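Note that one protein chain of the assembly has been removed; the remaining protein chains are unaltered in position.
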Amino acid sequence: MVNKTLATCREAVASVFDGATILLGGFGDPGLPGQLLEALREQGAKNLSIVHNGSGGGTHALGGLIHDGRVRKLTASFPSHPGNTSFQDLYMKGQIDLELVPQGTLAERIRSAGAGLGGFFTPTAAGTELAAGKETRVIDGRDYIFEKPLHADFAFVRAYRGDRLGNLNYRMAMRNFNVPMATAAKFVVAEIDELVPVGAIDPEDVHTPGIFVDHVVEVVRHPKYLEITTEGR
Amino acid sequence: MVNKTLATCREAVASVFDGATILLGGFGDPGLPGQLLEALREQGAKNLSIVHNGSGGGTHALGGLIHDGRVRKLTASFPSHPGNTSFQDLYMKGQIDLELVPQGTLAERIRSAGAGLGGFFTPTAAGTELAAGKETRVIDGRDYIFEKPLHADFAFVRAYRGDRLGNLNYRMAMRNFNVPMATAAKFVVAEIDELVPVGAIDPEDVHTPGIFVDHVVEVVRHPKYLEITTEGR
Amino acid sequence: MSLTRDGIAYRVARDLPEGSYVNLGIGIPTLVSEYIPPDREVFFHSENGILGMGGLAKPGEEDPDLVNAGKQYVTLLPGASVFDHPTSFAMIRGGHVTHAVLGALEVAANGDMANWRTPGEKVPGVGGAMDLAFGVHNILVTMMHVTNKGKPKILNKCTLPLTAPRCVKHIYTNMAVIEVTPEGLVLREFAPGMDPKIVQSHTEAPLRVAANCREMDIPAAFQVVHATA
Partner (left out) sequence: MSLTRDGIAYRVARDLPEGSYVNLGIGIPTLVSEYIPPDREVFFHSENGILGMGGLAKPGEEDPDLVNAGKQYVTLLPGASVFDHPTSFAMIRGGHVTHAVLGALEVAANGDMANWRTPGEKVPGVGGAMDLAFGVHNILVTMMHVTNKGKPKILNKCTLPLTAPRCVKHIYTNMAVIEVTPEGLVLREFAPGMDPKIVQSHTEAPLRVAANCREMDIPAAFQVVHATA
């Protein structure tokens, strides 16, 4: 019997190696796998390359991982979290690399990787500073730039319900980057609120089919991750 | 008050013009907008360019439209419907053009159009007869071919439930090409089984948000479209 | 007199047509949703995967899984939908979102816009700004007409890195409503008590005055004495 469940976040992050590239889902708190991140922080792997929309704040979750000096590179669309952050400190000291990617391009590059494509042309950023060094092409009279797929070693996502086959269901605005990220890494782990029996998620309500997922871990939602954040877009 | 409902399929197809390109959803019967097609057949527009997975059989729906000589070009992945068909007759006589596209490439080209992209590189068909004349590129050691987005003037799709805002919900295997097609045409009409009040479709169950849809038409499902077909893939 | 921030939002809200699909940036744009006439249906889109967004959630009624692009807890209106990032940006880049109301640091006479790199910022961030500026047909800029130091923000040419070239269609400020046309900027309306000459004196780029240019019709509550006018 296929059983993708793991008992703890610790087991789920055990195989993360130094220098790994990790897709980290979530946008704000919804869909952020905060407890996998805390487990990763304890696990100790370093020189990580993290792909996430933002850079996190405070000293928990992603902010904590960056604070601990464990991240060598961040690929993000909005790392400019208001206020002083660990990311800002390290970035100003030249101790962390940043690849800044427009949000839609970031999502599409991840989807492209998961879908087995070799890249795509997007109009976004054509002719701007963020297109510097990128291949450009005029297609049907419009300027486009070429963007490559963004593959990763690991993806950590958060969903609402999951089953032992890895099927995931998200509530409300939790899908965000989680849906494409779950398709684009060699090893995909989902932190879920509730492990349900196979069949409890209606076939029409499976947002990430189990084919994409290696493991699910049920966690108790920590109130810390429910705080209202003030992070900008 | 926004109201995208139309009373009849006749109104829904009224603006189709000679030479129009039409995305036609469905795979087999599920998701095929059969009554919009019958209305289109009565409407009379000709020299149509139709994009659909297959070529239809018999003399109703797409088969009927082709039978009537109204289609000048078919873009499809599997037009080789078993048995003699109107498409086969016209194709053998050189009276209808065929653009043969692998099924996944067809779906992705349509999605690419709806997503505002300029095209993508896919490994599918690289080095085969279907890549003849296409740009090729080696990306990270693998051969890819370039495929352009497939835009259209009209998209006709079929959904299960819909509301006056154009939100659509599909049952089971109805989503198929309908989801991407609803994003890729200038004018999008959905044939639906049931018009429901706004809010009746849960936000998490909207598979095609109303932003993509121009009109919905409620129809009574005709038993003719429930016949078991023997069309191959 | 000039408009308050809410006044600018109020003025933009009047121009969003029935059935439009609108993305609101942070700052003044966020206020726009408050001023949609009650008999008009406008659908608000949020980059993180929401269409049909309602107002902010009341304290104590927040849904922890439902924030807007500014990470504020929001509500949904009947007929709303939720989806993933690729779908959300397909809506933006594919031209399905009909209007975006964005803040800007600079706008040029040809519609060039700069709003993603702030002078002196430590860490750059672009978010969804470029996708919106490139993908949405009607880019409506809301901003104060001049900087805190009184310098024009509507320029002959942007000095900051561009978000997108030639993307802005209309500019709404505390002083004026300006249309970007292929022939340059056209002054459509000015704040109550102002006139075209005053607006031009705060604008680097030349303004053509529309034949039907008029004083804005805006409630007194949205007007303030303008410090620099």
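Observations, loosely collected:
Each chain gets a letter, A, B and C, in the order it is written, and its residues are counted from 1.
The rule we apply is simple: contacts are C-beta pairs under 8 Å (C-beta built on N, C-alpha and C of every residue); 3 or more make two chains touch, one makes a residue touch a chain.
These figures come from a predicted structure and were not determined experimentally.
Touch, as defined at the top, links the missing chain to these shown chains in the whole complex: A, B.
The chain that is not drawn here is touched, among residues A:107, A:165, A:181 or A:217, by A:165.
When you scan B:33, B:79 or B:149 for touch with the missing chain, the hit is B:79.
Touch with the hidden chain on the side of chain A covers residues 1-2, 111, 113-117, 163, 165, 167, 183, 198-199, 203-204, 206, 209-212.
By the touch criterion stated above, the residues of chain B touching the omitted chain are 27-31, 55, 76-81, 87-88, 91-92, 98, 100-105, 107-108, 111, 122-130, 160, 170-180, 207, 221, 225-226, 228-233.
To be clear about the criterion, only the chains that are shown with their structure count from here on.
With steps allowed only between chains in touch, the distance from chain A over to chain B comes to 1. Counting C-beta pairs in contact across B-C and across A-C gives the higher total for A-C. Of all chains, the one whose Cα centroid sits at the greatest distance from that of chain B is C. Note on chain placement: the centre of chain A and the centre of chain B lie 33 Å apart, centres being C-alpha means.
Of all residues in chain B, those that touch two or more other chains are 115-117, 203-204.
Residue positions of chain C with contacts to 2 or more other chains are 76, 82-83, 86, 89, 92-93, 135.
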